[in-house]
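Dropping the structure in here first, questions after.
A single protein chain has been omitted; all remaining protein chains appear in their positions.
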Amino acid sequence: MFFASDNAGPAHPKVMDALIRANDGYRSGYGADAEMAEVTALIRDAFEAPEAAVFLVATGTAANSILLATMSNPWDTIFCADVAHIHEDECNAPEFYSGAKLTLVPTQIAKMSPDALQAAIAAEEERGVHGPQRGPVSVTQVTEKGTLYSVAELQALTSIAHEFGCKVHLDGARFTNALVALGCTPAEMSWKAGIDAVSFGGTKNGLLGVEACVIFDPKLAWEFALRRKRGGHLFSKHRFLSAQMLAYLTDDLWLDLARTANARMTQLAAGLQDNDRAELLYPAQANMTFTRFPRRDHKRLLDAGAHYYIWDGDVETGDPDALLTARLVTDWSTTPEAVDAFLTHLRQT
Amino acid sequence: MFFASDNAGPAHPKVMDALIRANDGYRSGYGADAEMAEVTALIRDAFEAPEAAVFLVATGTAANSILLATMSNPWDTIFCADVAHIHEDECNAPEFYSGAKLTLVPTQIAKMSPDALQAAIAAEEERGVHGPQRGPVSVTQVTEKGTLYSVAELQALTSIAHEFGCKVHLDGARFTNALVALGCTPAEMSWKAGIDAVSFGGTKNGLLGVEACVIFDPKLAWEFALRRKRGGHLFSKHRFLSAQMLAYLTDDLWLDLARTANARMTQLAAGLQDNDRAELLYPAQANMTFTRFPRRDHKRLLDAGAHYYIWDGDVETGDPDALLTARLVTDWSTTPEAVDAFLTHLRQT
Amino acid sequence: MFFASDNAGPAHPKVMDALIRANDGYRSGYGADAEMAEVTALIRDAFEAPEAAVFLVATGTAANSILLATMSNPWDTIFCADVAHIHEDECNAPEFYSGAKLTLVPTQIAKMSPDALQAAIAAEEERGVHGPQRGPVSVTQVTEKGTLYSVAELQALTSIAHEFGCKVHLDGARFTNALVALGCTPAEMSWKAGIDAVSFGGTKNGLLGVEACVIFDPKLAWEFALRRKRGGHLFSKHRFLSAQMLAYLTDDLWLDLARTANARMTQLAAGLQDNDRAELLYPAQANMTFTRFPRRDHKRLLDAGAHYYIWDGDVETGDPDALLTARLVTDWSTTPEAVDAFLTHLRQT
Partner (left out) sequence: MFFASDNAGPAHPKVMDALIRANDGYRSGYGADAEMAEVTALIRDAFEAPEAAVFLVATGTAANSILLATMSNPWDTIFCADVAHIHEDECNAPEFYSGAKLTLVPTQIAKMSPDALQAAIAAEEERGVHGPQRGPVSVTQVTEKGTLYSVAELQALTSIAHEFGCKVHLDGARFTNALVALGCTPAEMSWKAGIDAVSFGGTKNGLLGVEACVIFDPKLAWEFALRRKRGGHLFSKHRFLSAQMLAYLTDDLWLDLARTANARMTQLAAGLQDNDRAELLYPAQANMTFTRFPRRDHKRLLDAGAHYYIWDGDVETGDPDALLTARLVTDWSTTPEAVDAFLTHLRQT
């Protein structure tokens, strides 16, 4: 009953096998390994983007920060959701790499509306050098609350951004969970929808620690490469990143893992909806949800060995009926049995 | 016959096994894994430093840059060898992380003499706010030319640094190769010799990509932790870093691997010295050497499948007697047979 | 009829005289001039802070940015009003100097309430290294809307900040206008109210371009001095900054100039309140106000030669009854006649 995070579970055995296979003999370092050439070809193919620049880094914070730095200037402001990971969870890394600041766009169910984005960008009125300049927009898909932008919604946001001359970054730490939920292609969820660069996550979906940075304008490639090295994110034994991503992209593993994680969430959300004492706070559209239930139920789950984060509410309070908000995340390794067990313990009286 | 770099060879099988073992079930992320607690204990034990702060990162550039940033101020200058990796090979990462600049100390066989260091620090005379302020000294062991500082030499350098109030960082990307060559303890080669913090390398000695940052003053730990996160170098699935380092430190694997690499270099250097046409440019004290031999010999080695970097000399020139400088590096996976083959091909006429 | 800004009017003649007097013979540079010693003594005396560190810079952005950088760490967030000058008008300078980010506290009439500040700081819950850390609070007095915090209100804000271990900076670009309006002492409006450092403005109150940075904890002085130099804000011919500030502090010139500016605003605000078609948007407590009146009145004022900024509303619209928001600022050089003329033109039909 582990629902704490999709970075708490194991890597997929095929990924481990690929690591073992890659650990064979000598290889050129720093991204010149043969595996990386394959990764680049596969990603370009998957995204229908034969010119795209592809780079690997080992953390999502690195992917987001180096991409945003490459897309912005130090005197810019970057527009993002008020609950965005780049704002709340990266300890100023995007600002460190880019020099830019962040402008927070109000959200509902963690999603920026076109109007809210329009208003935020327009509010950075053109006052010469006094205020920050308009920089890129960063959109998160799957959002921080487990919700999704439809392709049309993404398109609406990028249209506004591009009207103002702003590029658009997609924080896709859970890109594949969104992709299989929407049932669209990577191209449809990225450049065809106006996205200029993607943090294409792997770590939360079965890898040990690899994210691909996909940049559709290859003219930005060299700057990204230099910023990656200057940030200390270029691996000498790069093959061990490439091998993970290669396994991920082989035989639809990435899609299968995300489908499994999402299916577990569907099962879990259905069970929560059947439970009178639990409330789903947002549509559970991918592999994460936030739900509210009484403290007494939480205690019982804890006693039964469940793991998850309490996002809101006083777990120490004496009132067993007090409501707590829990975040629940599934990953490829979550079993149907674990979901059932969770739901059973939650429902018990 | 692979002598290009100690980051071109494979990771040790025991390390791969440890990764597989760590890939079991759910684990807390971001360094709170149980393996990391073991790593910290083992490193403190190995360094006889029960209070030391220990952090893992995945690249040597990250280790050096975050440590130096933690030890300096943005208005400082960092003193280092004129051939130091932090100066030549990290694309301004140390400056990016610290804001400080580098002052290059002249070297012989890649080593700073106490006099040269003294002169460099003293030359940053106290002129109030106009010039940069005196920051930390960074010493590299094994040096960039494969030579070693004795413990007494390290002590001499740190004494000078401390006289001026400067802390000392050790870039130990090849720490263990130096350690077994000198036959001293980690404590003797670090804090007992006046070193304040160590980049304790693993990547070049059999790991996939892990370096430990060891800080003897625990008061700096929190700042390091924040700087690591702000640089995007904190891993969510941290267990996969811990597991590598844990295997490294278990059953003397780290020492055994370094001894093997050094033994191959001893064999190789002996063969080079027996060869009239080859010249060793520096004492080959650990697992790296620079040697000069005629272009004709280089061509023959290439044809035979040898891999190594030419550091100096025109490989395209027509003169078969022209001398080239080659860098040769051994690692734990280098075989005695490969060394013999190299020497045989080199000597052939 | 110039009400565009208190940085659009002339410097006071006594200040020009002081410049001329200072332009006499040779003087040590970089702040070692005799005038600076006098300035330091006078400011310490005025603030009843015999240990305070005092530095001069030439722009308000420099004063705010260097002070905030000295009071924070690169991984912090700085709490400020959502309309603060450091957020809206300094082109990322505070972020550039400090590395920190800004957290915007909601305001009413440009003032943070204790509750809003408390909520903002508390929301930066302690989540280890993931989010930014709690940095200093920056309070603006006179606020961006021409309103004032009472001393008790300042005290309430600083108490909350200090509870969380946060230092407090006062952006006092219009410090003296606030001081004479409140009728308190500099100490009462700064350190006695819990302020740790002040940007003590001169430029908007009769100087050519000088702001004093007053730091009550002298242990921060050396860091400030280095940051000032590193930012290029240390003047070689520093006497010309000192002379301005010296004239400012002599014979109560600073207080007289602010009283005059405020008196003109009192006159102007009274006239606006007597005018049925004009609305004062905020209490006009110092030397700035925002007022709303019909576009037809604006056109008439423009034709009559009035200068001021339209903050909101479409000046191009065809409807003469459409309301515009104007910002009106007085300074020491504003004449009662200019105010009368403005009011007369505004009221005309």
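Every chain is named by a letter (A, B and C) in the order it is written, and numbering of its residues begins at 1.
What we mean here is this: a residue touches a chain if its C-beta (ideal position, glycine included) is under 8 Å from a C-beta of that chain, and two chains touch if they have at least 3 such contacts.
Keep in mind that this is a model prediction, so the values were computed, not measured.
Asks: Any idea which of B:W75, B:F175, B:F216 or B:F342 touches the chain not displayed?
Replies: For the chain that is not drawn, the touching residue is B:W75.
Asks: Tell me which of A:R134, A:K229 or A:R259 is the one touching the absent chain.
Replies: A:K229
Asks: Which listed residue (C:S190, C:T203 or C:T330) would be found touching the missing chain in the intact complex?
Replies: C:T203
Asks: Among B:K14, B:K101 or B:R277, which residue is in touch with the absent chain?
Replies: Only one of B:K14, B:K101 or B:R277 touches the chain omitted from view, namely B:K101.
Asks: Please pick, from B:D17, B:E51 or B:D89, the residue that touches the omitted chain in the full complex.
Replies: Reading the full complex, the residue touching the unseen chain is B:D89.
Asks: Taking the full complex into account, what residues of chain A touch the chain not shown?
Replies: 30, 73-75, 128-130, 133, 223, 225-230, 234
Asks: Going by the touch rule given at the top, which residues of chain B touch the chain that is not shown?
Replies: Residue positions of chain B that touch the missing chain: 74-77, 88-92, 95-96, 99-102, 104, 129-133.
Asks: Since one chain has been left out of the picture, which residues of chain C touch it in the full complex?
Replies: Within chain C, the residues that touch the unshown chain are 2, 4-5, 7-11, 13, 16, 19-20, 23-29, 57-62, 65-66, 90-93, 96-97, 203-204, 208-209, 226, 229-237, 240, 307.
The rule is short, and it goes like this: only the chains that are shown with their structure count from here on.
Asks: Return the chain whose centre of C-alpha atoms lies at maximal distance from the corresponding centre of chain A.
Replies: Taking each chain's C-alpha mean as its centre, the farthest from chain A is C.
Asks: Would you identify the chain whose C-alpha centroid lies closest to the centroid of all protein C-alpha atoms displayed?
Replies: Per-chain C-alpha centroids compared to the overall one single out A.
Asks: Starting from the mean Cα coordinates of chain B and chain C, work out the distance between those two points in Å.
Replies: One centre to the other, that is 52 Å.
Asks: Give, as an integer number of Å, the spacing between the C-alpha centres of chain C and chain A.
Replies: That pair's centroid distance is 42 Å.
Asks: Using CA atom averages as chain centres, what separation in Å is found between chain A and chain B?
Replies: The mean C-alpha positions of chain A and chain B differ by 34 Å.
Asks: List, in ascending order, every residue of chain A touching at least 2 other chains.
Replies: Expected reply: 90-92, 96.
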